[in-house]
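For this view, one protein chain was removed and the others were kept in their places.
Chain lettering (A, B, C and D) follows the sequence in which the chains are written, and residue indices restart at 1 in each chain.
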Amino acid sequence: MVATHFIGKLRKFEKWFGIVAGVLIAVGLYTGLVTSSPDYYQGEVVRIMYIHVPFAQTAMLAYSSLFLCSIWYLWKRESVVDNACHAAAGLSLFFTAGGLLTGSIWGKPTWNAWWVWDPRLTSFAIMFLTLVGYLMLRTFLDDKEKRATFSAILAIIGFIDLPIIHFSVEWWRSLHQPLSVSTRGVSIAPDMLIPFTLMSFGVGLLFTYMLMVRTQMLYLEHLLEAKQGRLLNEGQG
Amino acid sequence: MRFSQLSDMNAILGSSLSKSFQHYQVLKEVSVEIQQGECYALFGPNGAGKTTLLRIFATLHRPTSGRFEIMGMDGSRDRVKVRNTIYLIGHGSYLYDDLSVKENIQFAIGIRGWNPTDGEIKKALDQVGIGRFSRLRSRYLSAGMKKRLSIAKALLIRPKVLFLDEGYASLDERGVDMMNECIRTFTKAGTAVLMTTHDRGPTAEVAHRVGVLNRSALTEMTVKEMVAADALF
Amino acid sequence: MRFSQLSDMNAILGSSLSKSFQHYQVLKEVSVEIQQGECYALFGPNGAGKTTLLRIFATLHRPTSGRFEIMGMDGSRDRVKVRNTIYLIGHGSYLYDDLSVKENIQFAIGIRGWNPTDGEIKKALDQVGIGRFSRLRSRYLSAGMKKRLSIAKALLIRPKVLFLDEGYASLDERGVDMMNECIRTFTKAGTAVLMTTHDRGPTAEVAHRVGVLNRSALTEMTVKEMVAADALF
Amino acid sequence: MHFFSVIRWIAWKDLLSEYRNRENISSMFFFALNVILIFSFSFSLDPVTIKEIMPGIIWVAFGFTAIIGLGKSFLIEVNNDCMEYFQTLPVPKGAIYLGKFLGNLLFMLTVEVILFPLFVLFFNLDILDQLLPLLLISAVATIGLSALGTLFSALTVQVRAREVMFPILLLPLSVPIFIGAVEATRGALSGDAFSMYSHWIELLLVFDVIFVIVSFWIFEFILDY
Partner (left out) sequence: MHFFSVIRWIAWKDLLSEYRNRENISSMFFFALNVILIFSFSFSLDPVTIKEIMPGIIWVAFGFTAIIGLGKSFLIEVNNDCMEYFQTLPVPKGAIYLGKFLGNLLFMLTVEVILFPLFVLFFNLDILDQLLPLLLISAVATIGLSALGTLFSALTVQVRAREVMFPILLLPLSVPIFIGAVEATRGALSGDAFSMYSHWIELLLVFDVIFVIVSFWIFEFILDY
């Protein structure tokens, strides 16, 4: 069946994602925290960038995958895809929280406030709240198909926030750092660019790895629930 | 004969339908065939899955596995076409409390793209015995009157396949007779009727075939066997 | 004899009770007397006012005119005392969805000032056939199981007067037998049972007396007459 | 065409029910009045501050009215399982959405049009020369709010904790609408030239189009999960 095939694929490839992610993050952290030079204006504080930016970017990557999986679910209605959606949402919330937290920590020294009402920060907070709403909606729905469909709908309509997060710094004059890599070229020092890139890809891959593992976990939970309900006919085919 | 002419195609065909809710497998490989013009009665203990089966056929639930056809059209792929041919009288009355009986009928039929005349509406309401109440707001109808109103709608829609959940519930004795009369009207017109029920007496008067759903499996019998049986499950 | 010993006092006494809702007079000068240990069955068409009458006796509605006594206490003046002696099994299940079956029972009885032991609760649940589900959240009970739970509560509360609205509704055939068994338990213990019903068969097995409420008036008959009658209304 | 006749039937039914229950719309209106009352007590009202926060007060009041009013828009459909009837209906589900959406939009606009004069009265606003832009802003913001509100009302009305879930889902996604509406209103109230805040109105229009189209398309799945 589709589900077993899909899960088999995940099991086969997951370790490669895990290994590559580990290596990239290790090297990225070393070059970022130890060998790269401190920022001219911000000093050592800037090193939190190597955590903050990858987390924030990965949060957006995670939401994008949630969005794609949701469309996929509405199209194919495979329950394993719903497991992937659930996994992506949880991870997206995790990385969003990480981005908010590291951003706040960074904000205290640079803006002298944990929080400012700036477009990027706010749109990011909207994403956070949308994800909370998403997970909450799931807990309030018992019917499996209804839960999968309704949460997919929410994820799709919530996707409108993503371009706002990304482009808000361009559209509105804001406190937050503008895009460092954009159509207008790269505006970042080379010895910062290397760890930055490593970390971005590393955390992105880490997310992919976690998504694969978590999807399998949720799928197994679903099978277990099915087994408790004496319906093994679904998973083993 | 009329019956054999129509019966070249099954009105309802379910094959190995299974359905499970979270913890609980309600239906397990249930198969059933119902011809046009036939009235099939479904018995079974509380919680056996009768309503669930009806709702699957009415395209309200998706089966966990298995497939079904209504009037030869696939129940998952051709949902919209299937929906053109079916009507379900279930627990919900599908009424708007603040519209009158007549307005409710106009809405329910009108939204399907057909506007019945006042005469047609009145005829259907009279047939189910609530013609007098056509201007009453449906908020003030009693449970039995709401059931009758649903039947009136079915009479106007003239579906190819009619699903009746707990057909006789909340009807008094005269209402039960009226219901049987209407079922006969439907089957004569070639409509397949699938109904769940707990009442053997009235069912025996109209059913052509009987199924008993118990422990997520379906056993079939004739009406005679049903009447004679000591206990059905 | 036990019966005559108890019957020196009426358990339920209604005299010329009338009740009208906004537009509509439901009951008109209805009088009825029911003795202790007696089971009185109330028939009548949809909307006749059976539920309304029960709810008046259960101190849920106030009659528009007329008065009634429960166990010799006036239904309007001594409401609190009356409430100590009655129990109503109506359409509502009185359950909290997120408490388990057992917790629900503990709450419902505990708030009346009495804490039954686990053994007593288990016995009552077993008697109605849902002992296995005592730890299930009541959200997941089917309609029939909720009905059984209400009966279990009544068994524990041991009211002097029990009102049963649509006693057999949503019970399957085995559930109906269980219900009759419980009604017998109650009447043997001297409880007066007043129940509304549409099902003549099972009612005949337990009822001592029968009333038919039609066009806001009550006519009484014996069980034999009820069984023999062609139509009750 | 059948598509439009479905829209018409839905809107007809909603408006007729609303008309039969005239208390409903007047109660919404009193609710908003209450909100204004609470606001005027909760915020100190010296003329400078009031000018600053007036747009916010207006839109928060409208927003909460929307939460209460739109949240129950699909209640009428679940009460007697009418949602189920819709599900088994052989008609395009998007038309049902549009019918409900139009009804809700009309309802919200009515409440707003009645409330505006009250704001003027209570807070001594001077808006006569800005009436047209203000009406335009109200209209475009309300379209977006109603589009989202209708969708989420249909979604949460079938959920266990619907009273809470509706605002929890609606509010974050309507933040852009609030921002646009508040900023544009601020521009209009402070007497700026239209071109100075028209970009906010354009932004609102973009959101309107996106929300209506996406909701229209996605509504199919709410009725056919």
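Following the convention adopted for this analysis, contacts are C-beta pairs under 8 Å (C-beta built on N, C-alpha and C of every residue); 3 or more make two chains touch, one makes a residue touch a chain.
Fair warning: this is a prediction, and the values are worked out from it, not measured in the lab.
In the full assembly, the chain not pictured is in contact with A, C, D, by the touch criterion defined above. Contact with the omitted chain, checked across D:L132, D:A161, D:M196 or D:V209, is made by D:A161. The hidden chain makes contact, of the residues A:I126, A:I157, A:M199 or A:L218, with A:I126. Residues of subunit C that touch the chain left out of the display are 58-60, 79-81, 83-84, 86-88, 90-99, 103, 107-108, 110-113, 137.
Residues of subunit A that touch the chain left out of the display are 113-115, 117, 122, 125-126, 129, 132-133, 136, 139-140. In the full complex, subunit D touches the hidden chain at residues 21, 23-24, 27-28, 30-31, 34-35, 37-39, 41-44, 49, 52-53, 55-57, 59-60, 63-64, 68-69, 71-72, 75, 161, 163-165, 167-168, 171-172, 175, 178-179, 182, 186.
Note that in this section only the chains that are shown with their structure count from here on.
Considered apart from subunit D, the assembly holds together by touching as one piece.
Once the centre of each chain is set as its mean CA position, subunit A and subunit C turn out to be 59 Å apart. Multi-chain contact residues of subunit C (touching two or more other chains): none found.
Within subunit A, residues 142-143, 145 each touch two or more of the remaining chains. All chain pairs in contact, by the document's touch criterion: A-B, A-D, B-C, B-D.
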